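Below: one structure, written as structure tokens.
As you look at this complex, bear in mind that one protein chain is not there, while each of the others sits in place.
Read from first to last, the chains carry the letters A, B and C; within each, the first residue is number 1.
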Amino acid sequence: MATLAPGVQTGPYHAVLDHIHPEPTSFIRKYIFSIDHKIIGIQYMITGAVFFIISGLLAEIIRTQLLTPNGLLVRPDTYNSIYSMHGSSMVWFVVIPLLTGAFGNFVMPLQIGARDVAFPWLNLVAFWIFPVAGVILFSSFLVGAPDAGWTEYPPISLMGPPGTNLWCIAVFMIGISSTMTGINFLVTILKMRAPGMTLTRMPLFVWAQFATTPLSFIATTALGGALAALFIERVFGVPFYDPKRGGSPLLWQHMFWFYSHPAVYIMIIPGFGIISEVLPTFARKPIFGYKMIAFSSVAIALLSFSVWAHHMFTSGMVPWLQLPFMIITMLIAIPTGVKIFSWMATLWGGAIRWKTPALYAAGFIITFTYGGLTGFFLAAVPLDYHEHGTYFVVAHLHYVLYGGSIMSLFAGAYYWWPKMSGRMYNETLGRIQFWMVFIGFNCTFTPLHWLGLLGMPRRVPNYDPSYQFWNVFASVSSYVMALGTLLFFYILVDSFRNGKKAGPNPWGARTLEWMIASPPPYYNFKKIPAVLAAPYDFGNPLPYIGLDAADGAVEATPTHSSHPVPTH
Amino acid sequence: MESLAGIEKIVALVGAVVVGVFAVISLKGEWNKTGLDDHVTKLLLGLMAFGCILVLLAAFGILPRGGGA
Amino acid sequence: MAQRLVKPKTNLGPGFWPVTAFIVVLSLVMAYFIETSAEPIGLKAAGDPAGSIDALFRFLGVVAAAIFNAVVIYTVYFGIVFRMPKNAPPNTIGVQIHDAPVLEFWWTAIPTILVVILAIYSTKIWVDLQNTQGDVLTVEAIGYQFGFAFRYPKLKEPVVNELHLQLNEPTTIHITSRDVLHGFWLPEFRQKADMVPGLVNTIRITPNAVGEFRIICSEFCGAAHGRMIGKVVVQNQQDFARWFSKQGGTQGRTGGGIAISAGKADAGQKLFGEKCSACHSVGAFEQKQVGPGLGKLFNDPAHPKLVNGTDVTPQDVARLIHDGFQGDMGVMPSAQVNALSNADIANLVAYLAGLSKK
Partner (left out) sequence: MAVSVAKQGYHLGHHDEHDANHDEVIYRETRDMRLTGFVLFLGTDVVLFSAFIFAYVYLRTSIAPVWPPMVDGHQLPRLDTAFAAVNSVVLFGSGVTMHYALEAWKHALKRRFNLFMALTILLGAGFLGGQAYEYAHARIGGWSGNTFGASFFTLTGMHGLHVFIGVWFLIALWIQTSRGVYDDHRFFGLTAGTLYWHFVDVIWVVLFFLFYLW
């Protein structure tokens, strides 16, 4: 066995885990209340997909409403509830649980060579809070759903329908879940890496999860405080936000955005991680500037705590604070730009196979760059005076959240699908699906920038007739995007029925999850491998991992340059 | 000394001195330990000793500046 | 493991420099069109500070377009040139390069410099906006569900949903709200401020084009948020004067008509909580929130005479509540904006009189 690099970390805990938890045999313990991180990851994925479909339908109601200047479909108050629920659900019940809960749970322990997360039972509880909170959130439609947008600014949210209370409870619960997952992942990454996996040998997806965890358990708890205050003000009349009783609406905005701006990075940094996994694998070359990408994730996470008030430039906050917030916001462009350039340089000189995940990664680079640049327009305070609260903001946030987070989710879903299911998907359909989503998405949201600049405020069920052409254009494009999403689910079903067996490593990747069978066995690694090299060195003749020859039960072969790329 | 008039203030004064001294002694005992729990304990014991100083300030009537009600 | 640096020059790929030249030319052409366009965001400018904000937009637009061109075109170009050929052996790998410190230094340094320039430029415009002088005409805008009310210093009644401004006259607008958050957006002036109950925000504009422009509520405020639209009417001096004179003339004493003796203090106390306490405490006059404290309105020796030296009598207080107030102590909406009837005013006066006796 090759010698380990100096400074390796070891984790005997792995070696004894099955001593504590034998593999369950009953259906309920195996698939419903499982403590296996892979099952929990898939549970997150299924639940998140259900909420994604529901929230997507709400989005299509919004776009259908906006086909005509006076609103085609629903009454204004119903419309207000629909977009509020769309936003709340997409942020808290789709993107965050899918990126951290689903992919983080399934992939991260595999990539660090662990047998599970640090606290499997906590993981189980954190997951089960999620569907329960989701049901509570959507049951608010029965009593009058919240109608003040996903931001729920008081005082209007204090007067909102009773469902707003349920909204507070649901978001508070999902926040607790997120906090649990954050602590769990941080301890896992700190304490449970395989021997030899130093910090600079961690795959970049693990780095991304690592950078995200403090945001999950610090910022989310602050939101919990804000929500609790809103709840007790609504239910018990305790004055925090009502200006007529000595409270302050701006207090909510500060507390809300102290969470919700870091939340933006909870929603995008793991996406960065996915892209950083996909690109080197399909370009067959090391990721360019590994350390810069890893550290820029941490830099973005740290900076994200000091930019929240850029959502409040027009709110009447203290004027002199606007400048530091503007400058720090602009600074975030630097680490983000470094990442984008590094990804482009990873493509350069590669031997790129344009499989669907790689297409999504390239699409991500383009759309996310666009979203980042419009973010600059919003960060510049004088311009923000014009753009705040308009469709420009709507377009910007969808460019970063759909063009960023959801695109990376698609990339990750295609990339890890063979590992999760053990089967390949239909590549042709995958590519068609990519182009439907990519074109549909850009045609939906690009015109909204112009509408916003021209004078269309956000959160309106009706608009000036002169804006109708681009609204119709956006709505029709959004139907293409919706069909693309449905096609995605068809592809998954089709893969289950007709997909070829994937084998352990269909993409010829080098990270640890590809060293074991697909789908992975219950304990992941019968023997924990020792990590000997960097994760993306396709040209490195040295093996990535060392295995004890006597213990040949692990179905893995070390990947190196001579390892052939499978044909499918 | 009007600030020490109440029996409560005398109790607080004596209590804070006793508790503060024992907190500092405990802190000294912990000082050379290096585990994560020891570091956190040091931080928390230190802050608790600071709390005793605050109680002393209250007992002497230095804080609150406006005077207690 | 040693880093193997591959010299980029030999491996840039076919057509790298022509593509780069194309990006530069395309960005320059776009820069030319952005910089020379009169309406870069496609919207007419009706006065200051729209000009400087449009200039910032142009500048950002030029930079953003160049970056976006580079990212998109290089990504597509690399994707095409470096795709794996169909007949390539399956163990083909790309160029094994990990790092290029010089390149990374430059692509960190150049964006940093750009960010600094953009930040300085934005800051400069921001400082200009803060220092804008706009005191010739001062108007107060009050948002309510669902409309805007404007109070002029010399008009006794507020104007609803129409803000009349005089051409080339610097105008300060004090913005607040009566109920929930609203947004006060003047797209043709590129200005916006939230209307926050209990807080006064200020924007300053100088109209330089005659015509009608939009006022749009940009902060969600309830079911009819989408219908909350007003207009700015910019007029020349004569038209403005004509319009102004039609509005009922200068400030008159109207409080005399209110039968204040019928006021009930307990009803007034309730009203005070609903309508006044966002801005007024019931402490002494110095306990200023947005407006002064009203607890000793009638017998506080420290407080200035009610308005400009008139006596503090119940009639004067009633008149002030009815007409609203604007001056160095701030702005207060009139009774019409506050939706106070004459009976309400009488109740409030009774309540305030009762407070002063305690």
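The rule is simple: contacts are C-beta pairs under 8 Å (C-beta built on N, C-alpha and C of every residue); 3 or more make two chains touch, one makes a residue touch a chain.
Keep in mind the model is a prediction, meaning the values are calculated, not measured.
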item	value
Where the missing chain makes contact, among the chains that are shown	A, B, C
Which of A:T198, A:T221 or A:S306 contacts the chain that the document leaves out	A:T221
Residue among C:T75, C:T108 or C:S281 that touches the chain left out of view	C:S281
Touching residue (missing chain; options A:I40, A:I54 or A:A118)	A:A118
Among A:I82, A:A229, A:V307 or A:V437, the residue in touch with the chain that has been omitted	A:A229
Chain not shown, touching residues in chain C	269, 281-283, 287-289, 293, 295, 355, 358
Interface with the undisplayed chain - residues on chain A	4, 10-13, 15-16, 19-20, 118-119, 122, 179, 183-184, 186-187, 190-192, 195, 217-218, 221-222, 224-226, 229, 232, 236-240, 245-248, 251, 254-255, 527, 530, 548, 550-551
Touch residues of chain B, complete complex, unshown partner	6, 8-9, 11-12, 15-16, 18-20, 22-23, 26, 29, 35-37, 40-41, 44-45, 47-48, 50-52, 54-55, 57-59, 63-64, 66, 68-69
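One rule holds for everything that comes next: only the chains that are shown with their structure count from here on.
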item	value
Cα-centroid distance, chain B relative to chain C, in whole angstrom	49
In chain A, residues with contacts to at least two other chains	none
Numbers and ranges of chain C residues touching at least 2 other chains	none
Footprint of chain A on chain C - complex, ascending	1, 6, 11, 13, 41-43, 49, 52-53, 56-57, 60, 64, 67-68, 71-72, 74-75, 78-79, 82-84, 88-100, 103-104, 107-108, 111-112, 115, 118-119, 122-123, 125-126, 129-130, 179-181, 183, 185, 187, 190-194, 196-201, 214, 216-227, 273-274, 277-278
Complex interface listing, chain A residues touching chain C	76-77, 80, 148-149, 153, 155-156, 159, 243-246, 248-250, 283-286, 288-292, 314-316, 319, 322-323, 326-327, 330-331, 333-334, 337-338, 340-342, 344-345, 347-354, 362, 365-366, 369-370, 373-374, 376-377, 380-383, 385-386, 388-390, 450, 453-455, 457-463, 533-534, 537-540, 542, 561-567
